[in-house]
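Left out: one protein chain. Kept in place: all the others.
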Amino acid sequence: MNLHEYQARDLLKAAGIPLSDGDVAVTPTEAEAIARRVGGTVVVKAQVHVGGRGKAGGVKLARNPAEAAEYASQILGMTIKGLVVNKVLVVPAAEIATESYVGLILDRATQKPVFMVSDAGGVDIEEVAAKTPEKITRLAVDPRYGLLPHQALKLALALYRDWDQARAAMKIMHQLYTVFMTNGCSLAEINPLVTTPDGKVLALDAKIIIDDNELDRRPDLAVLRDESAEEPSEVTARRANLTFIKLDGNVGCVVNGAGLAMATMDLVKYYGGEPANFLDIGGSSNPEKVVNALKIITADTSVKVILFNIFGGITRTDDVAQGIVTATQQFKVKVPIVIRLTGTNEKEAFRILESVGMTVLNDMDAAVSQAVALAKAAA
Amino acid sequence: MNLHEYQARDLLKAAGIPLSDGDVAVTPTEAEAIARRVGGTVVVKAQVHVGGRGKAGGVKLARNPAEAAEYASQILGMTIKGLVVNKVLVVPAAEIATESYVGLILDRATQKPVFMVSDAGGVDIEEVAAKTPEKITRLAVDPRYGLLPHQALKLALALYRDWDQARAAMKIMHQLYTVFMTNGCSLAEINPLVTTPDGKVLALDAKIIIDDNELDRRPDLAVLRDESAEEPSEVTARRANLTFIKLDGNVGCVVNGAGLAMATMDLVKYYGGEPANFLDIGGSSNPEKVVNALKIITADTSVKVILFNIFGGITRTDDVAQGIVTATQQFKVKVPIVIRLTGTNEKEAFRILESVGMTVLNDMDAAVSQAVALAKAAA
Amino acid sequence: MSIWIGKETRLVVQGITGREGSFHARQMMEYGTNLVAGVTPGKGGRTFEAKVPVFNTVAEAVAATQANCAVIYVPPAMAAGAIEEAADAGIPIVVCITEGVPVLDMTLVMPYIAERGVRLIGPNCPGMITPGEAKVGIIPGSICTPGPVGLVSRSGTLTYEVVHHLTGNGFGQSTCVGIGGDPIVGTNFIDVLTAFNADPKTEAIVMIGEIGGTAEQEAAEYIKKHVAKPVVGFVAGQTAPKGRRMGHAGAIISGSAGTAEEKFVAFEAAGIGIMRRPVDVVELLKSVLK
Partner (left out) sequence: MSIWIGKETRLVVQGITGREGSFHARQMMEYGTNLVAGVTPGKGGRTFEAKVPVFNTVAEAVAATQANCAVIYVPPAMAAGAIEEAADAGIPIVVCITEGVPVLDMTLVMPYIAERGVRLIGPNCPGMITPGEAKVGIIPGSICTPGPVGLVSRSGTLTYEVVHHLTGNGFGQSTCVGIGGDPIVGTNFIDVLTAFNADPKTEAIVMIGEIGGTAEQEAAEYIKKHVAKPVVGFVAGQTAPKGRRMGHAGAIISGSAGTAEEKFVAFEAAGIGIMRRPVDVVELLKSVLK
């Protein structure tokens, strides 16, 4: 789960990390008040979960409170990559002497939290990693021991030669590690960590991603989810316990299992089509889930055909068949449905579907190529 | 540092461990109010750092608030083993179904915190350990991982067969471990952990010892020290950065280094004397420390002779000599002083002391046997 | 046995009285797995399906039944503790089926099991099956048949799809291992490849990967250097967008790393037979196994 910048700032602040002043606003009046309080030139930043906010006009420099209000009214309500902006962050435009990058990421290779820091900060760190990897200092933390003082020192010395700044950075490393561990993060990033002309070390922008698997046991983190900042169909899917990701194609997919769902999308592409979504109904074959899946997919008007690919293991294919029948009786599905079922209880599944006049396939390739052909015909 | 029972209870309560009701009182009126609030029969317990409070009349059962006040007025101000009682704990006399022991101790052998639990609780656990060790379940916790769920379960099942009680005990094990680790304990003990007739699990009495080495970095723990409950001469010594323990003999000892101090006391005993104290002036040979040491020792009227045993390594023996001269000029020392000095700057030390007419010895055995002879002569 | 499980497996099921645990315990018993014990704290003393004793702790189960393999069906927040309990009780092979285990929990589980020399499969995996001998996990026994093909996969139903093609075309399996779709898993491709390479019953290997991470690339490197047996491979997620978690916590393309295409490139460089579709496994195996 991605947090908004202002939420990430709140977690960092709670851990004691020095941050630039500022606050979040939902109206131009609020933005103006924040700008007046912090004084001087401010930055008004759209709070949405997409990159490229600046290019889309979601980040503006305001020289006074009136301008802050004006830009806030422009940005609030604007749509960036399909997402409506409901909140802006108003922060002072800090005077900056140096910019660094400090990131802490859950690393698969070492199976540990790994710090990545670089004094080439303020820019895209992936670009730095790709072009000048020697500018990045990496350090894996053994969670049995936590971040040790000499490790924090090593990271701090990679950023600063000035001893006061290095000490400030050491403290920030410890605090960021605490934020990461206590909030179940898979990423916690300060970019940039700046020094001001008078030598202070300050976090300007923050990014935090929380491991979705933490949310069940951590209601305090779960409430940070801002559903207004997500694709509405994905929110609906999650509420129905479905894993759904909207894509740009026209072949709607309903599959059980994440690996098979990806392989199905790949096969759509292989046969010349474009998948409209990733959708995993999971292991348990509740007919209700199938109904919800069909509701979400049919709401997407670009979908020209719906493809079911179900391999019954734990999933009972007759339950899925029943779900399809229930759904098509509840609401009219205007696009053709291609169904591939195999595995547990498949005879009963075939009987159920054929009894309402639907045809069913047994083979994945046959089903996918048929679905692609139907989508092309409809396009 | 030993905590009072009521302080230990406060730490346990803060960690969420279920405790019997009750509070600490410094006046009979307060004790009466607590007894009225908790209702029924209460126990009034002297808060002093010595064992055998009950036998000394420091623990009384009061059937009503008036009795609680009466007993509190008897106990407050009483002296138990030389220590004045300034506080009493007033707790309900709980109805008890079963009594268990739960202790967590810093174990030298495993170099880990080790749980010791037994369903033979409420009695002296050392007696249980000595006579029926099979009744004690021991479990070492690896501090890199903390107390793991299956370990807490094992401990809980050693105490209770009832599943609700076992679950309550599991939670208490985790909480006690947290108390131990977050407060720098060397011992944290619940004795007894009881079940009530209606099946609840409850901590009745608690004992906590905090590692003295934690106090410098943990002012929040250091303030828990109750100097009014300690031997006054030891408080004075600690404030002067001396390690001092009062004993019952008449040969006052001033030594540098803990091992040599113990060996000096042993040698006093070997030559037929009795040491009046353990006193380590430490490594740095500040003359001021010597003056303070002499002040503390001469305040003890049972001391018949003062024995210096200084092996100069880091300690400069001339500094010690200077301290002795300064002290004897500041105040009159009424008992003979036997001085053994050797090592760093010993020539200068001898000169300083001999210049004021004091004799100095070079050999430990000679000095100790002379001191013992002088003490015997004075007794 | 082929690898890790077989006739000599003495299985304990952790969470045997739960909904998932009891269902799959029955399935495993029906398949013929030697299920010797169950564990559910607080339910010790009961008997499962009139045959299998239930204990409060794994240590008790091991003491009473000499269990040598554990499979875990407990809720996500309790999974790490269950793995540690099995490891501490001396179980050498632990399979964790549970999905949704917080990744930070796994960062502590990994050194804990390493210190005890325990092999962990999963979490969030379908488990293992040695057809005709033992099934530990949730892979449907009906789609498998004994034979010379070792299969290792990061996913569940996609594995079944491939096994379905294998069995349907006469290619039986030595052991099928689902290593799981999480960013941190106890057993990786290389561990399984090493075991298959050393297993005399395995003649060819099928490897099914996914987007995310670099496990497939490292496996390819390992195969190039150390694996003599023929390997064919697939990578799911060729059409996945960047930065989105495709169901599995581990199936996410971060920045430019972890794409299906770079994994296929590594496969090709290692001489692994490329499956562009799951069904391709049949023709590829025909060409390497006469």
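For clarity, chains are labelled A, B and C in written order, and residue numbers in each chain start from 1.
Everything below uses one rule, namely that a residue touches a chain if its C-beta (ideal position, glycine included) is under 8 Å from a C-beta of that chain, and two chains touch if they have at least 3 such contacts.
Note that this is a predicted model, so its numbers are computed, not measured.
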Q: Please provide the labels of all shown chains that the missing chain touches.
A: A, B
**Q.** Residue touching the undisplayed chain, where the options are B:13, B:37, B:167 or B:269
**A.** B:269
**Q.** Sole residue of A:17, A:69, A:166 or A:254 that reaches the chain not shown, by the stated touch rule
**A.** A:166
Q: Check the options B:18, B:149 or B:184 and report the residue that touches the missing chain.
A: B:184
Q | subunit A, residues in touch with the chain not shown (by the definition above) | A | 144-145, 148-151, 153-154, 157, 163, 166-167
**Q.** Residues in subunit B touching the chain absent from view
**A.** 106, 108-109, 111-113, 126, 130, 142-144, 181, 184, 186, 211-214, 216-217, 243, 245, 247, 255-263, 265-270, 275, 278, 280, 283, 311-315, 342-344, 364-365
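As a working rule, only the chains that are shown with their structure count from here on.
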Q: Per the contact rule at the top, check every chain pair and give me the one with the most C-beta pairs in contact.
A: A-C
Q. How big is the gap, in whole Å, between where the Cα atoms of subunit A centre and where those of subunit C centre?
A. 28
Q) Going by the touch rule set out above, which residues of subunit C reach two or more other chains? A) 108, 111
Q.
Quick check on subunit A: which residues sit in contact with 2+ other chains?
A. 144
